[in-house]
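Below, a portion of the complex is reproduced, with chain positions unchanged.
To keep things simple, chains are lettered A and B as they appear, and every chain counts its residues starting from 1.
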Amino acid sequence: MKSSWRENCGVFGIWKVPEAAHLNYLGLFALQHRGQEGAGIVSGTHESFWGRRSSGLVSQVFDREALNQLQGETAIGHVRYSTVGNQADKNLQPLWVQGEWGELAVAHNGTLTNAQELRLELESQGSVFQSSVDTEVILHLFARTKGSFRERIDATLSRVAGAFSLLILYRDSKELRLAAIKDPFGFRPLCVGRLQEGYAIGSESCAFDLVGASWEAELEAGEVYEFHSKGVDRWKLNSKAPRTAPCVFEWIYFSRPDSNSFGRSVYEFRKQTGALLAERDQRASLRADLVMGVPDSGIPAAIGYSQQSGLPFEMGLIRNHYIGRTFIEPHQSIRDFRVKIKQNPLPKSLEGKRIVVVDDSIVRGTTSRKINMLLREAGAREIHLRIAAPPTISPCYYGIDTPTENELIASKKSIEEIRDFIFADSLEYLSLEDLRQLTQGASVCHACFSKDYPSGIPKL
Amino acid sequence: MKSSWRENCGVFGIWKVPEAAHLNYLGLFALQHRGQEGAGIVSGTHESFWGRRSSGLVSQVFDREALNQLQGETAIGHVRYSTVGNQADKNLQPLWVQGEWGELAVAHNGTLTNAQELRLELESQGSVFQSSVDTEVILHLFARTKGSFRERIDATLSRVAGAFSLLILYRDSKELRLAAIKDPFGFRPLCVGRLQEGYAIGSESCAFDLVGASWEAELEAGEVYEFHSKGVDRWKLNSKAPRTAPCVFEWIYFSRPDSNSFGRSVYEFRKQTGALLAERDQRASLRADLVMGVPDSGIPAAIGYSQQSGLPFEMGLIRNHYIGRTFIEPHQSIRDFRVKIKQNPLPKSLEGKRIVVVDDSIVRGTTSRKINMLLREAGAREIHLRIAAPPTISPCYYGIDTPTENELIASKKSIEEIRDFIFADSLEYLSLEDLRQLTQGASVCHACFSKDYPSGIPKL
């Protein structure tokens, strides 16, 4: 249960399907886990765009009347968790500009590492910025390019560094175009599916299942799908990267287990992390009575652990399904209220037991500490915490909202010190070597575990 | 995943704890699964009552301001799913009346089987009914009694038949009293816990965990806890029942797995149902590749099945956590939309597999049919559906909102016909004998499986 490791965004788009905005809304709903702060959809024809963006969950932002106003058979949408920019409504996406030339809307998942330099440069040339999101530089750069849509996209994106899975909706007086673009490193997932006579594009395949689209392909790093009136063109961005770098944390934590991200089943990947952890414990002859996962992200790894080790899988903690975003605490303090409002231990099953608890990561350590205390109060005799990832020692600059390095407990404390702080009897992480084994030698981004940043880190 | 088997209500009360209404709100929040239609709290001192009831989820009905207006250190609350009475606001509980003599508020979980006769009788004596809920007869009967609070409760409840776990808050000009009462059959759960210098009372123990109360006791059938200014009196209702009849469906479906209901861990009970199903399949040499549960209520039984059979437990279906009560469907039909908006299969894990699917019951069969179709589309080769309860052949008259007998698929079709209808390769239920074994000979209510109604059925 992550308390401060948050995906920045999810994007979803529809090309040439009736009720595009409505389907886009469903797609965003399926991607709600990627951002709960705000949502937006811009729909369009070659004659006009329509849009709505607001703070709140997808189901709060849109009602039937709002969706009906978003006309056309094409739309792009966005769910947001802020990585860059504060929470003001002006930072909601899709960003949307208009001019004599037409209209442009952009939905972005990722983070640009040179946005600040570009912003200063553009400001010195007279551009004004109406939001504090990095994505806005893309609009300004695009506006200063010439040529065909493809040339302008290439010219624009050759300037930006970092992570970007983008949906760009563009119209001039003659035509409507939609481009789905993944940066040359391929940091963030982006998939294409077929839907009726048109297409769906989205951060994760689970969104296709809900709208009834059939999965077609994960975009390659640097690839562009350009949808236009005559069909679809696939091409590669001019700018190249030295290697691919899909975010390994999508598999570990962000993507929904029912998604297929970067070509792998997220659920299966997580089960394999659990199996690796179990193998090591078997080698170490760990004696335990049961294995449980911290809901929800730790569950698949716990299942994998159970299948590998033969240790019985148990639920251990029950998640409360009715939590809204705001919850009224009494004035009197209730111990561990914020953890308890989300989940509750199963006392009978834990009493007197030596339990293996599987979680996906430890950020500051405070939540793990509270969960372990709850489990001990519920009767757990021993707690062996297993983390289905290596220690997170460094922030992400490619699209995830992480604490600063200083706040990451693993950047300052040894594993033994962490174990002591969180009241665990033992603590094990996956190693970077395990991760390499799991990713089968693929070139991935694991900078948060290794400080090996494929695209550098922001200077400003 | 039940589509039409709904608990009617949950009750929660606080006796003599500061911020009683606020703690009551948390207690109701933990009982939200027992009723999502409306919620209410009445708080009180010996001088006044304060109340709020409204349609909606607990978190929608109450905000900080509303809670602050509910004064005093004592409160009773209710979450509602209608069994009797339509959905009008006038049917929300706690019911609350006032007179020269003081005030009375009642929160009820259960159904009275002779409410209609009593209503006619009371109307013939001049009583007017302002709601259509059965609970209202209790107020009218109470108003016509004389004597001490205990005598009046005994006189009142000797008239009513059926299921009632009640919280009654009463004040006259001198004193405030709270009674927690379970009917002589003990149909519905009701527990007492200690909280600070006072008490918490609630339908399920999971609510105690959230407010920090320590579990003390499940009320016995026919027992009353009467809280007053000088302490607590425990006594038994005058009216007696020939046997106890705790609802076995609380264990099977209604109670949260982290609750201890009728003296048993709900989670452990469910695991045992799964184990029994597995034993039978082992005897029959069923060959399968994995076992999964239908979220959420089928999961513990699936875990029990896995542990007994050695078959790997897998997630199979991923539940969507962001569903609100209203969801906007597009005009174009999306196949199985209402099932898909709630859960999505894990394709990779199911592909080509022979899967055992564990669910808690089949009501009309339509939902099971759709889930099985989703699983087959995701690649399942064989589906062996196992129901962790006997076939439901008859409605509940003791507090659960069930379809009529005619709508229950098992009342009309053979198991083989049901199997055929829901597209399963095989279908097995628990037998009544299995249930007896699980309940260890205790006298329980299993009328929905057996038509053996301990307290008769309504005449009118």
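FYI, contacts are C-beta pairs under 8 Å (C-beta built on N, C-alpha and C of every residue); 3 or more make two chains touch, one makes a residue touch a chain.
Note that the structure is predicted; figures quoted are calculated from it, not measured.
A.B. asks: For this file, with 2 copies placed, note down how many copies the whole complex has.
C.D. replies: For the whole complex in this structure, the answer is 4 copies.
Here, only the chains that are shown with their structure count from here on.
A.B. asks: Roughly how far is subunit A from subunit B, going centre to centre by Cα mean, in whole Å?
C.D. replies: 37
A.B. asks: Given the complex with subunit A, which residues does subunit B contribute to the contact?
C.D. replies: Residue positions touching the partner: 18-19, 22-23, 25-26, 29-30, 32-33, 36, 57-60, 62-64, 67, 206, 209-212, 256-258, 260, 265, 267-268, 296, 299-300, 303, 306-307, 312-315, 318, 320-324, 326-328, 330-332, 334-335, 340-341, 344-349.
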